[in-house]
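A single protein chain has been omitted from the complex, and every remaining protein chain is retained in its original position.
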Amino acid sequence: MDWGKVKFFLGEVLRNFTRNAGMQATAIGTVAITIILLGAFLFVRATLAGLGSDILNQIEISVYFTNDATTAQEDALRSTLAHDPRVATVQFVPRKEGLAELRARTNGVIDTSLLTENPLPDKMRVRVHDPASVPNVAAKIRKMKGIGNVVYPQTVVERLLQLGGVLRRIGLVVIAVFLLVAGIIISNTIRLTVFARRREISIMQLVGATHMYIRAPFICEGLLDGLAGSLIAVAVLAGARYMLWPKLLLALPWVQLNASVVNGPVLVGQLLLVGGFIGVIASWISVGRHLRT
Amino acid sequence: MDWGKVKFFLGEVLRNFTRNAGMQATAIGTVAITIILLGAFLFVRATLAGLGSDILNQIEISVYFTNDATTAQEDALRSTLAHDPRVATVQFVPRKEGLAELRARTNGVIDTSLLTENPLPDKMRVRVHDPASVPNVAAKIRKMKGIGNVVYPQTVVERLLQLGGVLRRIGLVVIAVFLLVAGIIISNTIRLTVFARRREISIMQLVGATHMYIRAPFICEGLLDGLAGSLIAVAVLAGARYMLWPKLLLALPWVQLNASVVNGPVLVGQLLLVGGFIGVIASWISVGRHLRT
Amino acid sequence: MISIRSVSLIYPNGVRALDNVSLEIGKGDFVFLVGHSGTGKSSLLRLLYKETVPTSGEITVDGIRVDRLKRGRIPALRRHLGVVFQDFKLLAEKTVWENVAFAMQVTGAHSKEIMREVPRALDLVGLSHKSRMFPGELSGGEQQRTAIARALVNHPKLLLCDEPTGNLDPSNTTEIMELLLRINLKGTTVVVATHNQAVVDRMRRRVVRLEDGKIVTDEERGYYYLGLGQGQVLSG
Partner (left out) sequence: MISIRSVSLIYPNGVRALDNVSLEIGKGDFVFLVGHSGTGKSSLLRLLYKETVPTSGEITVDGIRVDRLKRGRIPALRRHLGVVFQDFKLLAEKTVWENVAFAMQVTGAHSKEIMREVPRALDLVGLSHKSRMFPGELSGGEQQRTAIARALVNHPKLLLCDEPTGNLDPSNTTEIMELLLRINLKGTTVVVATHNQAVVDRMRRRVVRLEDGKIVTDEERGYYYLGLGQGQVLSG
């Protein structure tokens, strides 16, 4: 092993990097900004997805028993649901409580003193893990004995599921577009930095340098540009996250914003990877362009 | 007027443009992509804002009369509301209909045959133009005679208004950030194209060209880069708009997506302006950097 | 025309290129600047069109205090000089014609004038047939002649030539030197930094000799080597 060579190569990369400081700064800045956009978008998307599933998770199925339902039938339903892996929670609401609830819900508009008899049946509230299984669970309950009406906000569930699906698809497309955009912008930037040094490349060739030999420092440079840009981006995103998050929580206290939906280290890793990868690919291709002599 | 000079200047700009075709293509591509992002964001924002106000506009105030309210009192409310400019529509719901509605709403769970008497009062449904005025209108109604309960989804209104405010502020910040980002990316790109020709600039200076003389073609080039990029972006955005919009309407038929919230020509103008302006400024500054000899 | 008074030049890297140089060149003079490689000839010329500024001393060119000249006035100075740069400094993205025309355009010359003068200048250096080519498509000597044409085209009052014949064959060299002489006879001051012994010895003009950044001799009708004609050195 010729350590002199290694030392030289690293020195070479570092020298190129510092001697073209202005150009490198421009490239790194562009990478950083692009990655910030990408990261911010991924973050917002994850947060919104978390928010959406929170809303959906609050959807419940109301199961009304017939007036002649037996306790055995009610217990049967309860145990069936307890064994159903899709079901999260089950809550029994006796008819009396139901009336109180109705009254409270209509804000005292219904004058219960006018009622000679309770018009409500017993009721069971069922929540499921995955909102998508609401219709199936409801259908299963309907088939059991002693069950009168099984109600859930059908259109709401359908629409939210539909909306979720559309948004998920749009989200994927936008991520793909964003990655593409980030890729194009970063690679354009690095291509221009290589272009600015096309004369150097052609001289190196004339002196007898192989394509690999010429490429190596440029590729390391691309990698450094990409990583440095991504690191800056990650720092800015992290800063924004810790500065703005509390403000957002304060502004919208009732929204169940869940920061943990975003896996920080993984996202950081992904962003660094994207930056470095694009840097390498871009310089590889751009140098190649100028090697065709 | 020396037309030869004008012809020469235009020829100069065109020649520079075509002789550095690869570099120009890179710059234009970057501008286009940045402007597409910006345009897409502005478009989505406008659409979401439209959607949000649609939802808010559907909020209604339920006014329940006392059981002993007179027809005169009911008419008084009606005429008061008719003269209130904030109010959009007023609908009277007699207690009988109210019961039918309640029954329908609870999906027949309430066994109305068990009711000896209708527990519901007469009701009036009020919609306003600006959701923000809901609380004030409600308070005004409460002060009138013969009114029992005035109900509106208070928390929903409050939260939506709050959310709208926060989103509007976030939107403004994001627009500012986006403009900045677009500006930085475009100007970085153009700066690099100028950097690639720093030797040319210094030679021009040595031959005795004034700063303005050197700048002029570069600035025109920046303008062309900016405008060409923006034009491509506008074309892509328009294409996407007419391709994707019907699909979205089909996927979410119940969402009141309103395309007209986006003023096409104005947006196109703004995007072209942004592109061209940044191109000019960026090349102005970048050339200046290399003129300091 | 040119008055240099106790000028010293120390480059940012610490190299002392000129050391207390004083030189007077009159209107219409023809002066050779000779000296070893790296002795400060190009640096001296560079001071005259303010590519570099002196560390100390005064420089006057055509009545203008160049060392004190404000940045905004530099283009005007340069437009009245013709400079043949040692490394040509041609614009790679312009053709030969455009490169020469450029020097006129910056002066705000009328396009008719440009159409007349550019072909004439190219003809003088024998490059009319290459006017549509780019510098990258020219031989070394052709590039050098393009640079000469560009310096001439404006009929400057002062012509600075830095090694203008380094890439030219002897017959071309003779033509170019005769061209410079003719221009000089019309009243243009000409300063030529050169290593071409044959040219200097044949023309017997004023020779300013630099050594290590100092002017060591200044002869009215000098040779390339101090007091010696070419033949003598060759036989020695």
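Residue numbering begins at 1 within each chain, and the chains themselves are lettered A, B and C in the order written.
The criterion applied here is as follows: a contact is a pair of C-beta atoms (placed from the backbone, for glycine too) under 8 Å apart; a residue touches a chain by one contact, two chains touch by 3 or more.
Bear in mind the structure is a predicted one, so any value in this text is a computation, not a measurement.
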item	value
Left-out chain, listing which of the shown chains it touches	A, C
Omitted-chain contact residue, chosen from C:E24, C:D87 or C:E178	C:D87
Options C:G26, C:G108 or C:P170, residue touching the unrepresented chain	C:P170
Residue, one of C:V15, C:V53 or C:L181, that touches the chain absent here	C:V15
Subunit C residues touching the omitted chain (full complex)	11, 13, 15, 34-39, 41-43, 86-87, 133, 137-142, 144-145, 162-163, 166-173, 195, 197-198, 202, 224-225, 230-231, 233-234
Missing-partner contacts on subunit A, residue numbers	2-5, 7-8, 15-16, 19-20, 197, 199-200, 203-211, 213, 293
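Assume only the chains that are shown with their structure count from here on.
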item	value
Chains contacting each of subunit A and subunit C, listed by label	B
Chain occupying the middle, per Cα centroid	B
Far-end chain from subunit C, centres as C-alpha averages	A
Inter-centroid spacing, subunit C versus subunit A (mean Cα positions, whole Å)	67
Euclidean distance of C-alpha centroids - subunit B vs subunit C, Å	63
Geometric centre distance via CA averages, subunit B-subunit A, whole Å	23
